[in-house]
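Would you mind keeping the following structure in view while I ask a few things?
Complex shown without one protein chain; remaining protein chains in place.
On to subunit A.
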Amino acid sequence: MSAPPRNRLNPNDPRVRALLWQALVLGLVALGTWYLASNTMANVARLGVASGYGFLGREAGFQIGETLVAYGPQDPYARAFLVGVLNTLKVAGIGIVLATILGTVVGIARLSRNFLVNRLAAGYVEALRNVPLLLQLFLWYGVLTEGLPGPRQALEPLPGLFLSNRGLKLPGPADDPTWSWVAAAFGLGVLLALAATAWNKGRQARTGKRLPLLPITLGLLLGLPGLVMLAFGGAALDMPVLKGFNFQGGVTLTPELAALLFGLVTYTAAFIAEIVRSGIQAVGHGQTEAALALGLSRGRVLRLVVLPQALRVIIPPTTSQFLNLTKNSSLAVAIGYPDFVSVANTTINQTGQAVEGVAAIMAVFLAVSLSLSALMNWYNRRIALVDR
């Protein structure tokens, strides 16, 4: 069939009109952006404010309270930025994992037929998601700093574990080669556990029999490193000791990180719980009944029949919650955790380059958010129902 000949730019053609409108909108947006950009440049130039990212190579000169990589005031701003980005990724990463676990547990508890469990979960959700997060952060930070004793009166609930208003101090691995072997053994354990899972799956498909996977996995993950440690006659620990103002050595969980993580996790988990609940309820009850009729236990009904279907409903809104958690982590500076925003703010203060600093903040959060949603979208596609 051949299309009738027509004027290609006929404004009466709805498709051409749609194109024209889009071009117009695009043009306006471009114009607006250009205006704002040139206005900013002009203002910045008139005020005599330096511009550009040349400052990144200069010595930062400020100290950062907690760092994942070695850092000192003599390092350049670029490295301070790296420290900030890593600190942001640290809270976001740990926060997302913990919020998912807690949210799933609470969401399932919300559907429990046990009245107490059900009501407790509901109370949790309503209390947490209806109070502004910043207030919750102040509360947790206040509890940790005002509620705990000073380092010289630190609580020692377990030997070598100290709890004070300077945070939680734990023994850490000392500078001892044994630890590398232990880590290698753990890595091997992970690989073997994965292999065992795959093998078990195949076996079940062939014979219908399943091995008890949990003890096997645990044995591999904990047993292997344990054996290595025994073989080496133990590995040296770096114990926290009170010296001068504070504990030295060991591993520290600072009150800032603890309060931020706790606040972000409990808050976000309340939202995730609701998503999980609604996702599970979205799966028709007939599915559960059918699965039960087949003789599956309740736990396996949930795991094998309900959750896989619920996940399709759960993943997209949960992705938004992950993004929210990441962005909310920028409240860190309110309670003194040195996240990227905090580091960038100090940089802006020192260099006066507010536009560059804010652009850097936006770029970092954009990059993190886009990567996170790309990952989640990929996962979402993977678990999507495929027509067979």
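Methods note: a residue touches a chain if its C-beta (ideal position, glycine included) is under 8 Å from a C-beta of that chain, and two chains touch if they have at least 3 such contacts; residues count from 1.
Note that in this section contacts and distances are computed from a predicted model.
Taken from the listed names "Peptide/nickel transport system permease protein", "Ring-1,2-phenylacetyl-CoA epoxidase subunit PaaC", "Carbon-monoxide dehydrogenase small subunit" or "Amino acid ABC transporter substrate-binding protein", the protein name that UniProt assigns to the chain not shown is "Amino acid ABC transporter substrate-binding protein". Here one chain is not drawn; of A:G27, A:G54, A:G93 or A:G150, the residue touching it is A:G150. In the complete assembly, the contact with the undisplayed chain comes from A:P338, out of A:P171, A:G189, A:G263 or A:P338. Checked against the full complex, the candidates A:G103, A:P171, A:P225 or A:P255 give a single residue touching the omitted chain, namely A:P255. Residue-level contact of subunit A with the missing chain is found at 36, 39-40, 43-44, 46-49, 61-65, 73-74, 132, 134, 138, 141-142, 145-146, 150, 165-166, 243-246, 248, 255-256, 330-331, 333-336, 338, 341-342, 344-346, 348-352, 354-355, 357-359, 361.
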